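Yeah, one chain of the complex is gone here, protein chain that is, but the others are all in their spots.
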Amino acid sequence: MKTKSLRTGKNWLYGPLIFMSIFYLLPMYVMLVTGFKPFEEVDLKTMWALPRHIAFDNYVEAFRHLAPSLRNSFVMVIPATIISSFLGSINGYVLAKWKFKGADVIFPLILFGMFIPYQSILIPLVQFMKSVNLTGIPGLILTHVIYGIPITTLTFRNYYASLPQELIEAARIDGASMLGVYRWILLPISIPSFVVVLIWQFTSAWNDFLFAVVLTGNTQWPITVALNNMAGSQIIAWNVQMAGSLLAALPTLLVYLFLGQYFLRGLLAGSLKG
Amino acid sequence: MFKNKDRYLSFLLVLPSILAVMIFIYGFIGWSIRVSLSKWKGLTPNFEWAGLKNYIDLFSDPRFMVDIRNTVIFTVVFVVGCIVVGFLLAVMLDQGLKGEAFFRTLFLFPMAISFIVTGVVWRWLMNPATGSRMSGLNLLFSYLNLDFLINNWHTTPTWGIAAVALAAIWQMSGYTMALYLAGLRSIPLELREAAQIDGASELQIYRYVILPILTPVTLSVLIILGHISLKVFDLIIAMAGKQLALDVPAIYMWQTTFDGLFYARGAAIATLLLISVAVLIVPYMWFTLRSEKQL
Partner (left out) sequence: MSKKFWYSLMAVLILTAVVLSACGGAATQAPAEATQPPAQGGKEVEVFSWWTGGGEAAGLEAMIKVFNTKYPDIKFINAAVAGGAGTNARAVLATRLQSGDPPDSWQGHAGQELIGTYVAGGQIQPLNDLYESEGWLKVMPETLIPLISQDGKIYSVPVNIHRANVLWYNPKILEENKIAVPTTVDEWFAAMDKLKAAGVTPLALGEQWTKMHLLETVLLGTLGAEKYNGLWNGTTDWGSAEVKTALENFQKAMTYANTDSASLSWQDAAQLVVNGDAAFNVMGDWAEGYFRELGKKPRVDYGWAPVPGTVGVFQFLSDSFVLAVGAPDPEAAVAWLKVAGSKEGQEAFNPVKGSICARTDCDKSLFGEYLQSAMDDWASNVVVGSLTHGVVANDSWKSEIDTALGLFVSNGDLAAFQTALVNACKASGPCK
(Lines give C-alpha, C1' and ligand atoms only; values in the text may rest on other atoms or scores of the structure.)
Protein backbone atom coordinates (compact mmCIF):
# COMPACT_ATOMS: atom_id res chain seq x y z
CA MET A 1 0.00 0.00 0.00
CA LYS A 2 1.33 3.35 -1.00
CA THR A 3 -0.24 5.23 1.85
CA LYS A 4 1.33 2.89 4.33
CA SER A 5 4.82 3.51 3.07
CA LEU A 6 4.25 7.19 3.73
CA ARG A 7 2.76 6.67 7.12
CA THR A 8 5.36 4.60 8.93
CA GLY A 9 7.08 6.29 11.83
CA LYS A 10 5.21 9.56 11.38
CA ASN A 11 3.23 9.46 14.59
CA TRP A 12 5.28 12.28 16.12
CA LEU A 13 3.45 14.55 13.66
CA TYR A 14 0.42 14.40 15.91
CA GLY A 15 2.34 16.66 18.31
CA PRO A 16 2.50 19.72 16.03
CA LEU A 17 -0.91 18.94 14.54
CA ILE A 18 -2.58 18.98 17.93
CA PHE A 19 -0.70 22.13 18.89
CA MET A 20 -2.00 23.84 15.75
CA SER A 21 -5.47 22.50 16.39
CA ILE A 22 -5.49 24.35 19.70
CA PHE A 23 -4.64 27.57 17.90
CA TYR A 24 -7.55 26.99 15.52
CA LEU A 25 -9.94 25.90 18.24
CA LEU A 26 -9.40 28.71 20.77
CA PRO A 27 -11.49 31.36 18.96
CA MET A 28 -14.09 28.76 18.06
CA TYR A 29 -14.36 27.77 21.68
CA VAL A 30 -15.06 31.38 22.62
CA MET A 31 -17.71 31.63 19.92
CA LEU A 32 -19.35 28.42 20.95
CA VAL A 33 -19.58 29.15 24.67
CA THR A 34 -20.64 32.74 24.05
CA GLY A 35 -23.42 31.36 21.88
CA PHE A 36 -24.73 29.48 24.89
CA LYS A 37 -24.64 32.41 27.31
CA PRO A 38 -27.53 34.70 28.17
CA PHE A 39 -26.97 38.35 27.31
CA GLU A 40 -25.99 39.47 30.79
CA GLU A 41 -23.24 36.86 31.01
CA VAL A 42 -21.42 38.16 27.93
CA ASP A 43 -18.45 39.95 29.44
CA LEU A 44 -14.84 40.30 28.39
CA LYS A 45 -13.65 39.21 31.81
CA THR A 46 -15.47 35.90 31.72
CA MET A 47 -15.06 34.97 28.10
CA TRP A 48 -13.25 31.74 28.92
CA ALA A 49 -15.86 30.69 31.45
CA LEU A 50 -18.44 28.10 30.56
CA PRO A 51 -22.05 29.27 30.55
CA ARG A 52 -23.80 28.74 33.88
CA HIS A 53 -26.61 26.81 32.22
CA ILE A 54 -26.73 25.12 28.87
CA ALA A 55 -29.56 26.78 26.97
CA PHE A 56 -30.19 26.65 23.27
CA ASP A 57 -32.24 29.87 23.26
CA ASN A 58 -29.71 31.83 21.24
CA TYR A 59 -29.40 29.12 18.63
CA VAL A 60 -33.16 28.84 18.37
CA GLU A 61 -33.56 32.59 18.06
CA ALA A 62 -30.77 32.82 15.50
CA PHE A 63 -32.26 29.99 13.50
CA ARG A 64 -35.62 31.73 13.47
CA HIS A 65 -33.94 34.77 11.90
CA LEU A 66 -31.84 32.86 9.43
CA ALA A 67 -34.22 30.15 8.25
CA PRO A 68 -36.26 32.25 5.79
CA SER A 69 -33.10 33.20 3.89
CA LEU A 70 -31.62 29.74 3.73
CA ARG A 71 -33.37 28.84 0.50
CA ASN A 72 -32.26 32.06 -1.21
CA SER A 73 -28.68 31.30 -0.29
CA PHE A 74 -28.75 27.81 -1.77
CA VAL A 75 -30.54 28.91 -4.93
CA MET A 76 -27.89 31.54 -5.44
CA VAL A 77 -24.73 29.80 -4.29
CA ILE A 78 -25.02 26.43 -6.01
CA PRO A 79 -25.29 27.65 -9.61
CA ALA A 80 -22.81 30.46 -8.95
CA THR A 81 -20.26 27.99 -7.60
CA ILE A 82 -20.64 25.37 -10.28
CA ILE A 83 -20.79 27.66 -13.29
CA SER A 84 -17.79 29.73 -12.32
CA SER A 85 -15.74 26.64 -11.47
CA PHE A 86 -16.40 25.12 -14.89
CA LEU A 87 -15.72 28.37 -16.65
CA GLY A 88 -12.46 28.63 -14.74
CA SER A 89 -11.55 25.09 -15.64
CA ILE A 90 -12.16 25.63 -19.35
CA ASN A 91 -10.32 28.93 -19.30
CA GLY A 92 -7.46 27.34 -17.43
CA TYR A 93 -7.28 24.48 -19.90
CA VAL A 94 -7.19 26.74 -22.92
CA LEU A 95 -4.84 29.28 -21.40
CA ALA A 96 -2.41 26.61 -20.24
CA LYS A 97 -2.50 24.06 -23.00
CA TRP A 98 -4.08 25.58 -26.10
CA LYS A 99 -2.50 28.96 -26.11
CA PHE A 100 -3.84 30.84 -29.07
CA LYS A 101 -1.75 33.86 -29.84
CA GLY A 102 -2.35 36.47 -27.17
CA ALA A 103 -3.33 33.94 -24.53
CA ASP A 104 -0.41 35.03 -22.42
CA VAL A 105 -1.77 38.55 -22.47
CA ILE A 106 -5.32 37.55 -21.71
CA PHE A 107 -4.39 35.52 -18.68
CA PRO A 108 -2.85 38.37 -16.68
CA LEU A 109 -5.69 40.63 -17.79
CA ILE A 110 -8.28 38.23 -16.39
CA LEU A 111 -6.20 37.70 -13.30
CA PHE A 112 -5.84 41.40 -12.63
CA GLY A 113 -9.61 41.59 -12.22
CA MET A 114 -9.31 39.77 -8.93
CA PHE A 115 -7.82 42.85 -7.32
CA ILE A 116 -10.65 45.17 -8.16
CA PRO A 117 -12.01 46.59 -4.87
CA TYR A 118 -15.65 45.66 -5.08
CA GLN A 119 -16.81 48.56 -2.94
CA SER A 120 -15.56 50.97 -5.55
CA ILE A 121 -17.59 49.53 -8.41
CA LEU A 122 -20.92 49.03 -6.68
CA ILE A 123 -22.55 51.98 -8.39
CA PRO A 124 -21.72 51.11 -12.02
CA LEU A 125 -22.49 47.48 -11.26
CA VAL A 126 -25.98 48.22 -10.01
CA GLN A 127 -26.58 50.69 -12.82
CA PHE A 128 -25.45 48.15 -15.40
CA MET A 129 -27.53 45.33 -13.96
CA LYS A 130 -30.59 47.56 -13.87
CA SER A 131 -30.04 48.66 -17.45
CA VAL A 132 -29.93 45.06 -18.70
CA ASN A 133 -32.81 44.17 -16.39
CA LEU A 134 -30.88 41.58 -14.46
CA THR A 135 -31.67 42.17 -10.83
CA GLY A 136 -32.50 39.85 -8.00
CA ILE A 137 -31.01 36.41 -7.65
CA PRO A 138 -30.14 35.83 -11.34
CA GLY A 139 -28.17 39.07 -11.35
CA LEU A 140 -26.45 38.07 -8.15
CA ILE A 141 -25.52 34.68 -9.61
CA LEU A 142 -24.09 36.33 -12.70
CA THR A 143 -22.08 38.72 -10.54
CA HIS A 144 -20.60 35.93 -8.48
CA VAL A 145 -19.80 33.91 -11.60
CA ILE A 146 -18.03 36.81 -13.25
CA TYR A 147 -16.06 38.01 -10.25
CA GLY A 148 -15.15 34.38 -9.62
CA ILE A 149 -13.61 33.93 -13.06
CA PRO A 150 -10.19 35.42 -12.22
CA ILE A 151 -9.55 33.22 -9.22
CA THR A 152 -10.91 30.00 -10.74
CA THR A 153 -9.01 30.58 -13.97
CA LEU A 154 -5.83 31.21 -12.01
CA THR A 155 -6.11 28.06 -9.95
CA PHE A 156 -6.88 25.79 -12.89
CA ARG A 157 -4.42 27.35 -15.29
CA ASN A 158 -1.55 27.01 -12.86
CA TYR A 159 -2.53 23.45 -12.13
CA TYR A 160 -2.83 22.47 -15.78
CA ALA A 161 0.40 24.29 -16.56
CA SER A 162 2.21 21.97 -14.20
CA LEU A 163 1.00 18.88 -16.09
CA PRO A 164 3.40 17.49 -18.68
CA GLN A 165 2.59 18.42 -22.27
CA GLU A 166 3.17 14.78 -23.26
CA LEU A 167 -0.07 13.89 -21.58
CA ILE A 168 -2.01 15.87 -24.14
CA GLU A 169 0.13 15.01 -27.09
CA ALA A 170 -0.29 11.31 -26.38
CA ALA A 171 -4.04 11.69 -26.40
CA ARG A 172 -3.92 13.75 -29.57
CA ILE A 173 -2.01 11.02 -31.34
CA ASP A 174 -4.76 8.64 -30.27
CA GLY A 175 -7.16 10.92 -32.14
CA ALA A 176 -8.84 12.79 -29.29
CA SER A 177 -10.25 16.22 -30.14
CA MET A 178 -9.41 19.27 -28.12
CA LEU A 179 -12.55 18.96 -26.04
CA GLY A 180 -12.08 15.20 -25.88
CA VAL A 181 -8.71 15.66 -24.22
CA TYR A 182 -10.34 17.94 -21.68
CA ARG A 183 -13.25 15.62 -21.02
CA TRP A 184 -11.38 12.31 -20.89
CA ILE A 185 -7.90 13.17 -19.75
CA LEU A 186 -7.82 16.43 -17.81
CA LEU A 187 -11.20 16.54 -16.12
CA PRO A 188 -10.73 13.25 -14.24
CA ILE A 189 -7.35 14.23 -12.88
CA SER A 190 -8.32 17.76 -11.94
CA ILE A 191 -10.59 16.70 -9.12
CA PRO A 192 -8.32 18.10 -6.38
CA SER A 193 -8.26 21.44 -8.18
CA PHE A 194 -12.01 21.37 -8.45
CA VAL A 195 -12.14 20.74 -4.74
CA VAL A 196 -10.13 23.84 -3.87
CA VAL A 197 -11.96 25.99 -6.38
CA LEU A 198 -15.39 24.81 -5.30
CA ILE A 199 -14.43 25.42 -1.68
CA TRP A 200 -13.36 28.94 -2.52
CA GLN A 201 -16.36 29.81 -4.66
CA PHE A 202 -18.87 28.30 -2.30
CA THR A 203 -17.37 30.11 0.67
CA SER A 204 -17.10 33.48 -0.98
CA ALA A 205 -20.58 33.37 -2.52
CA TRP A 206 -22.10 32.06 0.69
CA ASN A 207 -20.41 34.67 2.84
CA ASP A 208 -20.84 37.58 0.46
CA PHE A 209 -22.76 40.47 1.90
CA LEU A 210 -21.91 43.43 -0.30
CA PHE A 211 -23.24 42.26 -3.66
CA ALA A 212 -26.24 40.57 -2.13
CA VAL A 213 -27.39 43.62 -0.27
CA VAL A 214 -27.24 45.96 -3.24
CA LEU A 215 -28.45 43.59 -5.95
CA THR A 216 -31.37 41.86 -4.28
CA GLY A 217 -34.50 43.01 -2.52
CA ASN A 218 -35.63 42.06 0.95
CA THR A 219 -37.47 38.90 -0.08
CA GLN A 220 -34.39 37.54 -1.87
CA TRP A 221 -31.75 38.33 0.69
CA PRO A 222 -29.37 35.49 1.40
CA ILE A 223 -28.39 34.33 4.83
CA THR A 224 -25.51 36.79 5.29
CA VAL A 225 -27.86 39.74 5.12
CA ALA A 226 -30.14 38.05 7.62
CA LEU A 227 -27.12 37.38 9.83
CA ASN A 228 -26.08 41.01 9.66
CA ASN A 229 -29.59 42.14 10.34
CA MET A 230 -29.68 40.23 13.59
CA ALA A 231 -27.45 42.97 14.97
CA GLY A 232 -29.12 46.28 15.51
CA SER A 233 -27.41 49.58 14.95
CA GLN A 234 -26.75 50.25 18.61
CA ILE A 235 -26.92 47.34 21.02
CA ILE A 236 -25.48 44.13 19.60
CA ALA A 237 -26.30 40.84 21.29
CA TRP A 238 -23.03 39.04 20.65
CA ASN A 239 -24.31 35.81 22.13
CA VAL A 240 -27.05 35.51 19.50
CA GLN A 241 -24.74 36.84 16.81
CA MET A 242 -22.13 34.16 17.50
CA ALA A 243 -24.70 31.42 17.67
CA GLY A 244 -26.06 32.67 14.36
CA SER A 245 -22.71 32.84 12.64
CA LEU A 246 -21.93 29.27 13.67
CA LEU A 247 -25.28 28.15 12.29
CA ALA A 248 -24.72 30.12 9.10
CA ALA A 249 -21.35 28.43 8.67
CA LEU A 250 -22.72 24.90 9.00
CA PRO A 251 -23.65 24.38 5.34
CA THR A 252 -20.17 25.52 4.36
CA LEU A 253 -18.71 23.10 6.89
CA LEU A 254 -20.70 20.27 5.33
CA VAL A 255 -19.39 21.24 1.91
CA TYR A 256 -15.83 21.10 3.27
CA LEU A 257 -16.46 17.69 4.77
CA PHE A 258 -17.96 16.38 1.57
CA LEU A 259 -15.38 17.86 -0.81
CA GLY A 260 -12.54 17.00 1.51
CA GLN A 261 -12.82 13.34 0.62
CA TYR A 262 -11.69 14.18 -2.88
CA PHE A 263 -8.21 15.31 -1.97
CA LEU A 264 -7.15 12.17 -3.79
CA ARG A 265 -3.68 11.01 -4.48
CA GLY A 266 -2.25 9.33 -7.50
CA LEU A 267 -4.80 10.41 -10.11
CA LEU A 268 -2.06 11.60 -12.39
CA ALA A 269 0.02 8.45 -11.97
CA GLY A 270 -2.75 6.32 -13.40
CA SER A 271 -3.40 8.54 -16.36
CA LEU A 272 0.29 8.75 -17.27
CA LYS A 273 0.44 5.01 -17.67
CA GLY A 274 -2.73 4.97 -19.76
CA MET B 1 0.38 20.39 -34.15
CA PHE B 2 -2.56 22.74 -33.51
CA LYS B 3 -5.17 22.58 -36.21
CA ASN B 4 -6.76 25.84 -37.20
CA LYS B 5 -10.14 24.61 -36.04
CA ASP B 6 -8.79 24.03 -32.54
CA ARG B 7 -7.25 27.45 -32.46
CA TYR B 8 -10.56 29.12 -33.14
CA LEU B 9 -12.40 26.79 -30.82
CA SER B 10 -10.01 27.54 -27.99
CA PHE B 11 -10.52 31.25 -28.50
CA LEU B 12 -14.29 30.81 -28.64
CA LEU B 13 -14.23 28.92 -25.36
CA VAL B 14 -12.65 31.77 -23.46
CA LEU B 15 -14.48 34.51 -25.35
CA PRO B 16 -17.47 34.72 -22.97
CA SER B 17 -15.13 35.13 -20.04
CA ILE B 18 -13.14 37.75 -21.89
CA LEU B 19 -16.24 39.73 -22.72
CA ALA B 20 -17.54 39.52 -19.16
CA VAL B 21 -14.18 40.61 -17.82
CA MET B 22 -14.08 43.49 -20.28
CA ILE B 23 -17.38 44.89 -19.07
CA PHE B 24 -17.48 43.95 -15.41
CA ILE B 25 -13.86 44.53 -14.65
CA TYR B 26 -12.24 46.87 -17.14
CA GLY B 27 -15.42 48.77 -17.91
CA PHE B 28 -16.01 49.47 -14.27
CA ILE B 29 -12.36 50.22 -13.65
CA GLY B 30 -12.68 52.77 -16.42
CA TRP B 31 -15.68 54.30 -14.68
CA SER B 32 -13.76 54.39 -11.45
CA ILE B 33 -10.75 56.07 -13.06
CA ARG B 34 -13.02 58.65 -14.63
CA VAL B 35 -14.59 59.38 -11.24
CA SER B 36 -11.15 59.68 -9.68
CA LEU B 37 -10.36 62.49 -12.13
CA SER B 38 -13.54 64.37 -11.29
CA LYS B 39 -14.76 66.71 -8.58
CA TRP B 40 -17.57 64.42 -7.42
CA LYS B 41 -18.38 65.14 -3.78
CA GLY B 42 -21.86 64.59 -2.38
CA LEU B 43 -24.64 62.37 -3.53
CA THR B 44 -25.10 63.88 -6.98
CA PRO B 45 -22.64 62.62 -9.59
CA ASN B 46 -20.37 65.38 -10.80
CA PHE B 47 -17.97 64.49 -13.58
CA GLU B 48 -16.39 67.92 -13.81
CA TRP B 49 -12.74 67.46 -14.66
CA ALA B 50 -10.31 67.79 -11.77
CA GLY B 51 -7.20 66.31 -13.32
CA LEU B 52 -4.86 64.57 -10.93
CA LYS B 53 -5.84 66.70 -7.94
CA ASN B 54 -7.34 63.82 -5.97
CA TYR B 55 -4.17 61.80 -6.38
CA ILE B 56 -1.89 64.66 -5.43
CA ASP B 57 -4.01 65.35 -2.35
CA LEU B 58 -3.78 61.72 -1.27
CA PHE B 59 -0.03 61.78 -1.29
CA SER B 60 0.02 64.68 1.13
CA ASP B 61 -2.73 63.10 3.24
CA PRO B 62 -1.26 61.83 6.52
CA ARG B 63 -4.04 59.28 6.80
CA PHE B 64 -3.17 57.73 3.46
CA MET B 65 0.46 57.47 4.53
CA VAL B 66 -0.63 55.48 7.59
CA ASP B 67 -2.69 53.28 5.28
CA ILE B 68 0.25 52.48 3.04
CA ARG B 69 2.42 51.53 6.00
CA ASN B 70 -0.33 49.34 7.46
CA THR B 71 -1.03 47.60 4.17
CA VAL B 72 2.63 46.79 3.64
CA ILE B 73 3.03 45.36 7.15
CA PHE B 74 -0.24 43.47 6.95
CA THR B 75 0.49 41.99 3.54
CA VAL B 76 3.96 40.80 4.44
CA VAL B 77 2.94 39.23 7.75
CA PHE B 78 -0.25 37.74 6.36
CA VAL B 79 1.14 36.30 3.14
CA VAL B 80 4.31 34.89 4.70
CA GLY B 81 2.41 33.57 7.71
CA CYS B 82 -0.24 31.86 5.63
CA ILE B 83 2.27 30.27 3.28
CA VAL B 84 4.47 28.95 6.07
CA VAL B 85 1.58 27.66 8.18
CA GLY B 86 -0.43 26.41 5.21
CA PHE B 87 2.47 24.60 3.60
CA LEU B 88 3.59 22.92 6.82
CA LEU B 89 0.05 21.80 7.59
CA ALA B 90 -0.36 20.45 4.07
CA VAL B 91 2.88 18.49 4.29
CA MET B 92 1.88 17.03 7.65
CA LEU B 93 -1.55 16.09 6.41
CA ASP B 94 -0.11 14.62 3.23
CA GLN B 95 1.53 11.82 5.20
CA GLY B 96 -1.68 9.81 5.31
CA LEU B 97 -2.13 9.97 9.06
CA LYS B 98 -5.31 8.76 10.66
CA GLY B 99 -7.70 11.60 11.41
CA GLU B 100 -6.65 13.57 8.34
CA ALA B 101 -10.25 14.46 7.53
CA PHE B 102 -10.77 15.84 11.04
CA PHE B 103 -7.69 18.05 10.98
CA ARG B 104 -8.30 19.17 7.41
CA THR B 105 -11.85 20.27 8.13
CA LEU B 106 -10.86 21.90 11.39
CA PHE B 107 -8.16 23.99 9.71
CA LEU B 108 -10.53 25.02 6.94
CA PHE B 109 -13.45 25.84 9.18
CA PRO B 110 -12.42 29.39 10.20
CA MET B 111 -12.78 30.45 6.57
CA ALA B 112 -16.46 29.54 6.67
CA ILE B 113 -17.30 31.90 9.52
CA SER B 114 -18.31 35.49 8.91
CA PHE B 115 -15.33 37.84 9.25
CA ILE B 116 -17.43 40.24 11.26
CA VAL B 117 -17.90 37.74 14.05
CA THR B 118 -14.39 36.29 14.01
CA GLY B 119 -13.08 39.84 14.15
CA VAL B 120 -14.99 40.45 17.34
CA VAL B 121 -13.77 37.20 18.87
CA TRP B 122 -10.19 38.16 18.09
CA ARG B 123 -10.78 41.60 19.55
CA TRP B 124 -11.85 39.93 22.76
CA LEU B 125 -8.94 37.49 22.70
CA MET B 126 -6.45 40.27 22.09
CA ASN B 127 -7.77 42.59 24.78
CA PRO B 128 -4.73 44.36 26.21
CA ALA B 129 -6.17 45.28 29.63
CA THR B 130 -3.96 44.53 32.61
CA GLY B 131 -4.41 43.76 36.27
CA SER B 132 -7.81 42.63 37.46
CA ARG B 133 -9.34 43.26 34.06
CA MET B 134 -6.85 41.08 32.20
CA SER B 135 -8.65 38.75 29.82
CA GLY B 136 -8.34 36.80 26.61
CA LEU B 137 -5.02 35.45 25.43
CA ASN B 138 -3.07 37.55 27.91
CA LEU B 139 -4.98 35.95 30.78
CA LEU B 140 -4.35 32.52 29.28
CA PHE B 141 -0.63 33.22 29.00
CA SER B 142 -0.46 34.47 32.53
CA TYR B 143 -2.28 31.36 33.71
CA LEU B 144 0.20 29.16 31.84
CA ASN B 145 3.15 31.13 33.26
CA LEU B 146 4.05 32.37 29.82
CA ASP B 147 4.12 36.00 30.94
CA PHE B 148 6.72 36.97 28.35
CA LEU B 149 4.05 36.44 25.67
CA ILE B 150 1.69 39.01 27.17
CA ASN B 151 1.49 42.04 24.92
CA ASN B 152 -0.72 44.83 23.65
CA TRP B 153 -1.67 43.00 20.45
CA HIS B 154 -3.48 45.19 17.98
CA THR B 155 -3.24 48.28 20.14
CA THR B 156 0.55 48.32 19.83
CA PRO B 157 1.57 51.52 18.03
CA THR B 158 2.80 51.01 14.44
CA TRP B 159 2.95 47.20 14.58
CA GLY B 160 -0.57 46.63 15.85
CA ILE B 161 -1.71 45.75 12.36
CA ALA B 162 0.49 42.65 12.54
CA ALA B 163 -1.82 41.33 15.28
CA VAL B 164 -4.74 41.80 12.93
CA ALA B 165 -2.76 39.85 10.35
CA LEU B 166 -2.48 37.04 12.89
CA ALA B 167 -6.27 36.82 13.04
CA ALA B 168 -6.37 36.82 9.25
CA ILE B 169 -3.79 34.02 9.20
CA TRP B 170 -6.04 32.03 11.49
CA GLN B 171 -8.86 32.50 9.05
CA MET B 172 -7.09 31.93 5.73
CA SER B 173 -4.17 29.57 6.38
CA GLY B 174 -6.57 26.63 6.13
CA TYR B 175 -7.31 27.49 2.54
CA THR B 176 -3.62 27.85 1.81
CA MET B 177 -3.23 24.37 3.23
CA ALA B 178 -5.99 23.10 0.93
CA LEU B 179 -4.31 24.59 -2.14
CA TYR B 180 -0.99 22.99 -1.23
CA LEU B 181 -2.61 19.71 -0.32
CA ALA B 182 -4.31 19.53 -3.72
CA GLY B 183 -0.93 20.27 -5.30
CA LEU B 184 0.92 17.67 -3.22
CA ARG B 185 -1.67 15.04 -4.01
CA SER B 186 -1.23 15.57 -7.71
CA ILE B 187 2.47 14.77 -7.58
CA PRO B 188 2.95 11.18 -8.75
CA LEU B 189 4.29 8.98 -5.98
CA GLU B 190 6.71 7.50 -8.48
CA LEU B 191 8.66 10.75 -8.42
CA ARG B 192 9.19 10.50 -4.67
CA GLU B 193 9.99 6.86 -4.84
CA ALA B 194 12.56 7.45 -7.54
CA ALA B 195 14.21 10.10 -5.39
CA GLN B 196 14.12 7.80 -2.39
CA ILE B 197 15.87 5.10 -4.36
CA ASP B 198 18.51 7.62 -5.35
CA GLY B 199 19.15 8.01 -1.62
CA ALA B 200 17.58 11.42 -1.07
CA SER B 201 16.42 12.21 2.45
CA GLU B 202 12.85 13.26 3.15
CA LEU B 203 13.93 16.89 3.50
CA GLN B 204 15.88 16.76 0.28
CA ILE B 205 12.88 15.34 -1.54
CA TYR B 206 10.76 18.25 -0.40
CA ARG B 207 13.44 20.80 -1.19
CA TYR B 208 14.57 19.51 -4.59
CA VAL B 209 11.63 17.54 -5.95
CA ILE B 210 8.39 18.74 -4.47
CA LEU B 211 8.90 22.47 -3.96
CA PRO B 212 9.88 23.08 -7.60
CA ILE B 213 6.81 21.19 -8.83
CA LEU B 214 4.65 23.26 -6.55
CA THR B 215 5.89 26.58 -7.94
CA PRO B 216 2.71 27.26 -9.93
CA VAL B 217 0.64 26.47 -6.83
CA THR B 218 2.73 28.91 -4.83
CA LEU B 219 2.08 31.50 -7.49
CA SER B 220 -1.68 30.97 -7.15
CA VAL B 221 -1.37 31.13 -3.39
CA LEU B 222 0.61 34.37 -3.52
CA ILE B 223 -1.90 36.04 -5.75
CA ILE B 224 -4.93 34.81 -3.85
CA LEU B 225 -3.48 35.87 -0.50
CA GLY B 226 -2.28 39.15 -1.96
CA HIS B 227 -5.73 40.04 -3.16
CA ILE B 228 -7.23 39.16 0.19
CA SER B 229 -4.78 41.35 2.03
CA LEU B 230 -5.50 44.35 -0.18
CA LYS B 231 -9.22 43.92 0.31
CA VAL B 232 -9.30 43.08 3.99
CA PHE B 233 -12.01 45.24 5.45
CA ASP B 234 -14.69 43.62 7.61
CA LEU B 235 -12.14 41.86 9.77
CA ILE B 236 -10.32 45.07 10.68
CA ILE B 237 -13.55 46.99 11.26
CA ALA B 238 -14.82 44.25 13.54
CA MET B 239 -11.53 44.08 15.44
CA ALA B 240 -10.76 47.73 15.75
CA GLY B 241 -13.77 49.80 14.83
CA LYS B 242 -12.82 52.52 12.44
CA GLN B 243 -9.68 53.85 14.00
CA LEU B 244 -6.82 55.43 12.29
CA ALA B 245 -4.03 53.38 13.84
CA LEU B 246 -5.28 50.28 12.05
CA ASP B 247 -6.60 51.99 8.94
CA VAL B 248 -6.00 50.49 5.50
CA PRO B 249 -6.83 51.86 2.05
CA ALA B 250 -9.93 49.67 1.70
CA ILE B 251 -11.42 51.19 4.87
CA TYR B 252 -10.42 54.71 3.93
CA MET B 253 -12.02 54.19 0.54
CA TRP B 254 -15.26 52.93 2.05
CA GLN B 255 -15.42 55.66 4.68
CA THR B 256 -14.55 58.51 2.40
CA THR B 257 -17.00 57.30 -0.25
CA PHE B 258 -20.01 56.25 1.75
CA ASP B 259 -19.60 58.08 5.07
CA GLY B 260 -18.00 61.24 3.73
CA LEU B 261 -19.43 61.25 0.18
CA PHE B 262 -16.03 62.08 -1.31
CA TYR B 263 -16.69 59.85 -4.30
CA ALA B 264 -13.79 61.18 -6.34
CA ARG B 265 -11.31 60.60 -3.54
CA GLY B 266 -12.63 57.08 -2.94
CA ALA B 267 -12.22 56.27 -6.61
CA ALA B 268 -8.68 57.64 -6.53
CA ILE B 269 -7.81 55.30 -3.67
CA ALA B 270 -9.30 52.37 -5.58
CA THR B 271 -7.30 53.28 -8.65
CA LEU B 272 -4.09 53.62 -6.67
CA LEU B 273 -4.69 50.17 -5.17
CA LEU B 274 -5.04 48.74 -8.65
CA ILE B 275 -1.98 50.56 -9.93
CA SER B 276 0.08 49.25 -7.03
CA VAL B 277 -1.10 45.74 -7.82
CA ALA B 278 -0.20 46.19 -11.45
CA VAL B 279 3.24 47.46 -10.56
CA LEU B 280 3.89 44.49 -8.28
CA ILE B 281 2.10 41.65 -10.01
CA VAL B 282 2.28 42.21 -13.73
CA PRO B 283 6.06 42.03 -14.12
CA TYR B 284 6.04 38.98 -11.91
CA MET B 285 3.40 37.35 -14.10
CA TRP B 286 5.30 38.11 -17.26
CA PHE B 287 8.44 36.66 -15.75
CA THR B 288 6.63 33.48 -14.73
CA LEU B 289 4.96 33.03 -18.08
CA ARG B 290 8.29 33.46 -19.80
CA SER B 291 10.03 30.95 -17.58
CA GLU B 292 7.21 28.48 -18.20
CA LYS B 293 7.83 28.77 -21.91
CA GLN B 294 11.46 27.87 -21.47
CA LEU B 295 10.54 24.62 -19.75
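For clarity, chains are labelled A and B in written order, and residue numbers in each chain start from 1.
As a working rule, a contact is a pair of C-beta atoms (placed from the backbone, for glycine too) under 8 Å apart; a residue touches a chain by one contact, two chains touch by 3 or more.
Everything numeric in this text was worked out from a predicted model, so none of it was measured.
Trainee: Tell me which of A:Leu95, A:Ile123 or A:Met178 is the one touching the absent chain.
Mentor: A:Ile123
Trainee: Over the whole complex, note the residues of subunit A touching the chain we left out.
Mentor: These residues touch the chain not displayed: 39-40, 43-45, 101-102, 105-106, 109, 119, 122-124, 126-127, 130-131, 209, 213-214, 217-218, 225, 228-237.
Trainee: Just the residue numbers, please: which parts of subunit B touch the chain that's not shown?
Mentor: Residues touching the hidden chain, for subunit B, are 22-23, 26-31, 33-35, 41-45, 47, 62-63, 66, 123, 126-130, 132-133, 153-155, 157, 237, 239-245, 247, 254-262.
Here is the rule we use: only the chains that are shown with their structure count from here on.
Trainee: How about subunit A: which of its residues touch subunit B in the complex?
Mentor: Contact set of subunit A toward subunit B: 2-4, 6-7, 10-11, 13-14, 16-17, 20-21, 23-28, 30-31, 34, 44-45, 47-48, 87, 90-91, 94-95, 98, 100, 103-104, 106-121, 123-125, 128, 143, 145-147, 149-151, 153-155, 158-159, 161-162, 169, 172, 177-179, 189, 192-193, 195-196, 199-200, 203, 206-207, 209, 224, 227-228, 238, 241-242, 245-246, 248-249, 252-253, 256-257, 260-261, 263-269, 272.
Trainee: Spell out the part of subunit B that touches subunit A in their complex, as residue ranges.
Mentor: Residue list for subunit B touching subunit A: 1-2, 6-7, 9-11, 13-14, 16-18, 20-21, 23-29, 31-32, 85, 88-89, 92-97, 101, 103-118, 120-122, 124-125, 127, 129, 133, 135-137, 139-140, 170, 174-175, 178-179, 181-183, 185-190, 213, 215-217, 219-220, 223-224, 226-227, 230-231, 233-234, 250, 253-254, 257-258, 266-267, 269-270, 273-274, 277-278, 281-282, 285-286, 289, 292.
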